[in-house]
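Removed: one protein chain of the complex. Kept in place: all other protein chains.
Just so it is clear, A, B and C label the chains in written order, and each chain counts residues from 1 on its own.
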Amino acid sequence: MGIIVGKETKAIVQGITGAQGSFHTKLMLEYGTKVVAGVTPGKGGTTVHGVPVYDTVEEALEKHEANASIIFVPAPYAADAAMEALENGIKTIVIITEHIPIKDSISVMAYACQVGATVIGPNTPGIITPGECKLGIMPAHIFKPGKVGMVSRSGTLTYEIAAGLTKKQLGQSTCIGLGGDPIVGLNFIEVLKLFEKDPQTEAVVLIGEIGGNLEELTAEYIVKEKYPKPVVAFIAGRSAPPGKRMGHAGAIIMGRAGTAETKIEAFKKAGVEVAEKPSDVAAMLEKILNDKLAR
Amino acid sequence: MGIIVGKETKAIVQGITGAQGSFHTKLMLEYGTKVVAGVTPGKGGTTVHGVPVYDTVEEALEKHEANASIIFVPAPYAADAAMEALENGIKTIVIITEHIPIKDSISVMAYACQVGATVIGPNTPGIITPGECKLGIMPAHIFKPGKVGMVSRSGTLTYEIAAGLTKKQLGQSTCIGLGGDPIVGLNFIEVLKLFEKDPQTEAVVLIGEIGGNLEELTAEYIVKEKYPKPVVAFIAGRSAPPGKRMGHAGAIIMGRAGTAETKIEAFKKAGVEVAEKPSDVAAMLEKILNDKLAR
Amino acid sequence: MKLLEYEAKRILAKYGIPIPRGGLAANIAEAREIAQTLKPPLVVKAQVPVAGRGKAGGILFAESVDDVEKAVNKLFNMQIRGIPVRSVWIEEKVNAKRELYFGMTVDRLNKTYVMIGSTEGGMEIEEVAEKAPQKILKFPVDPLYGFRLYHARQMAKRMGYSGNQLSAIANIFYNLYRAGVDYDAELIEMNPLAETPEGNFVAMDARIIVDDNALFRHPEFKERPLEGEFSPQEVEAAKNDLAYVKLDGDIGVIGNGAGLVMATLDAIQLYGGKPANFLDVGGGAPSEKIAAALRIVLSDSNVKALFINILGGITRCDEVARGILKAREKLGIEKPMVIRLVGTNEEEGKRILTEAGIQVLDSMEEAARQVVEVARRL
Partner (left out) sequence: MKLLEYEAKRILAKYGIPIPRGGLAANIAEAREIAQTLKPPLVVKAQVPVAGRGKAGGILFAESVDDVEKAVNKLFNMQIRGIPVRSVWIEEKVNAKRELYFGMTVDRLNKTYVMIGSTEGGMEIEEVAEKAPQKILKFPVDPLYGFRLYHARQMAKRMGYSGNQLSAIANIFYNLYRAGVDYDAELIEMNPLAETPEGNFVAMDARIIVDDNALFRHPEFKERPLEGEFSPQEVEAAKNDLAYVKLDGDIGVIGNGAGLVMATLDAIQLYGGKPANFLDVGGGAPSEKIAAALRIVLSDSNVKALFINILGGITRCDEVARGILKAREKLGIEKPMVIRLVGTNEEEGKRILTEAGIQVLDSMEEAARQVVEVARRL
């Protein structure tokens, strides 16, 4: 089980012949992900780690059945690659590429919405349902199957916290990196809805950061919908000075909303436990799940 | 009865304060068309022939109920006016304006298709359901209620033939000018489908012209669907020399397809009677309807 | 508006599409100068806005600068379909292993643009389209998201290209689309698009027709001279926003609406007459426009008689009547006129003309019969 990807996922890799695409195709295959084909324009007819490569998505899908795509295409062409996958009927798209222009991402999300597809990213480590399917670039060994759902705006910070969970034998149902860009496909609220319906998921870890107000809106959602599963949050950027730009637009502080303080405050008000440092998450979760068991 | 417009039509006029918009608003009101409001940016608060004018469609619809719009806005702004009407939920749009760039019309038609609206035109005389509603610029006195549906790519030629019908006491259910541009909303086939379902319509007059291949495709449709109502066609441009441009892009002859000969041949093959001159249409139709009565 | 080959090629080059090295010359001196900078063999091409230029002898080959001079001399003394050659484009001859076709035009049925490709391009493309339509690849463009690079690759793939050629030709297709949309093209095409023995692609010939209705967005074409491309009457008509086409008969025709004017020509021909022109005054013409229409039609000396056929919708009959009187007064028209006038403000229009002693008919076919009769008697 888990959400979005699992044993039934059959993926194509767009940009498979590039250094990152090829490297992570190997790792995904090793993990057991069903990678059925690759696409790189002009490289049709070759293979990468045994995976046949095609010039177009259309052609790949004529020869293979697939229901997901992971994109490693360079930023100027990545949005186009996503559109190609969407137009050809692929309903789950993971965009690893970073530095995609905002304008391009806006088009991709509008198209995805129109055709009813799920986009994860861009600028994301991807998604993993441990033991079933990894559609991403996360180091697999830090994850193990279990009952904690994870959703995060930050890549490496997710690994940090996932590693902590795994060390305490708290496995994960599915871990999703939403992506660090201002415009991304899936958001916290949509993922919370999916985790709610997933029987395997018993608790959720939510990793936010400064910038934007999606964490605040998520807190509102949790209150309003009386979200039934326990949520533990961590927010990065407590020490960030206001107005300074931290790495990408996703971290611009906009007015008073968007600071770590407003986000932490909003979650606490919503009854969500907020961890002070990454390693606290596992401990807090352990307690919550034990208490739940005791009840 | 009739199709698309009738007693229930409540229209706004976009571009109502211009010379054409104002003149034809008067004529439409005199005909009995329910014109509930006008829109001209910057002229909000005035009135034209007693019709209140607003700056935006949004505002007009806050104050009045309307389900149709007729557009007299100058060409560079006309597509935008159509989008405004569509976005505000109006489902029947008649675009009188001519000389709208093809690129703009393409956008309008895509949007209309997405929201499920009917666009008549651009570059059309509009639509009239005699005795009920005139949403257009046609001289009203040449039409009278009856059982002949008319659909045409040409404006004035429609009046010519309608006048001939009326003189012979053959009234019309609804007359539609599709518009003379390469890109128009409604096409022959869509109108034939509507006439098929309209109990008032007993026969159809179809007026085509050289250029494009919509007449040929319509003939195919008539054959394939065994179109149940009698159709009489007239095609303008028999005497046109090949390759010459006759007034607008709609009349460029493209290869062998698109000449008067190919269109006439296609219709004859489909069992459609084709008139040699405009005045023949009424005579042919009279005979068909009398034969039908006799049977 | 039909652009000339060199204009179309310069636009293509601006969008990164390879074109042969070349230059434009309006006289011998310029031609020699350009030829000196190029590597023979060369091609000298008459710049006229008509199709079938090659078959009409408008394209010549040259091995040297002197050859170029001879070719240019020949072309400058030539008319192609009645159009004098005023400039030539001189370019390096492309060695084509294969001649492809690629273009974009308007897809009426799907209400969008359509991309068209074929591996059997060249002068016979129309024949291919008719006899072997399966060799023509048509790709309608999504009106919301446009023609994207991957669509271009899909087409290239279906046309049999792969490897480095796939990306090269897909980029050309994609850039042609971009140029077409940016320039509001009704038609933009490369025919032939050459594939060289080395496997590269070069646009050997190019054609662009800009949507006349979108010219307001392209002020760069505003001052483009129409002379040479059109007859004096056509130029005058364009200036007055009238649609005029010269034909070879003797009955001048003025009407409102392309369909009605075409049906008017058909009727004249049906009764054995020969129309001298097509002239559509369009919708809602004011009296000045009617007067201009009369002036243009009468400036053709072949015209023996005039047929004015107006069925008023957005056009008002009273305006038309005033325009006729204005023109008659100013031009001192003596040639016989047959006038048919019905529709919006019909009574007022008829009153104006009748008071001025001009007879007005109600039936277009009766009027057509009369004008044919009048012209025959002259």
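Convention: a contact is a pair of C-beta atoms (placed from the backbone, for glycine too) under 8 Å apart; a residue touches a chain by one contact, two chains touch by 3 or more.
Because the structure is predicted, anything quoted here is derived from the model rather than measured.
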item	value
Listed residues A:Ala60, A:Leu86, A:Met138 or A:Leu194, member touching the removed chain	A:Met138
From A:Met1, A:Leu29 or A:Ala240, residue that would touch the chain that is not displayed	A:Ala240
Option touching the unshown chain, where B:Glu8, B:Glu30, B:Glu58 or B:Glu225 are the choices	B:Glu58
Chain A residues touching the omitted chain (full complex)	20, 24, 27, 75-76, 96, 98-107, 109-110, 113-114, 125, 136-139, 142, 152-160, 163, 180, 182-183, 187, 207, 209-210, 212-214, 217, 234, 236-241, 243-251, 255-256, 276-279
For chain B, the residues touching the chain missing from this view	41-42, 44-45, 55-59, 77, 80-81, 83-84, 87, 107, 111
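Here, only the chains that are shown with their structure count from here on.
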item	value
Category of the chain touch graph - line, ring, star, complete, other	line
Chain A-chain B separation of Cα centroids, rounded to whole Å	52
Set of chain A residues in contact with two or more other chains	none
Where chain C touches two or more other chains at once, by residue number	none
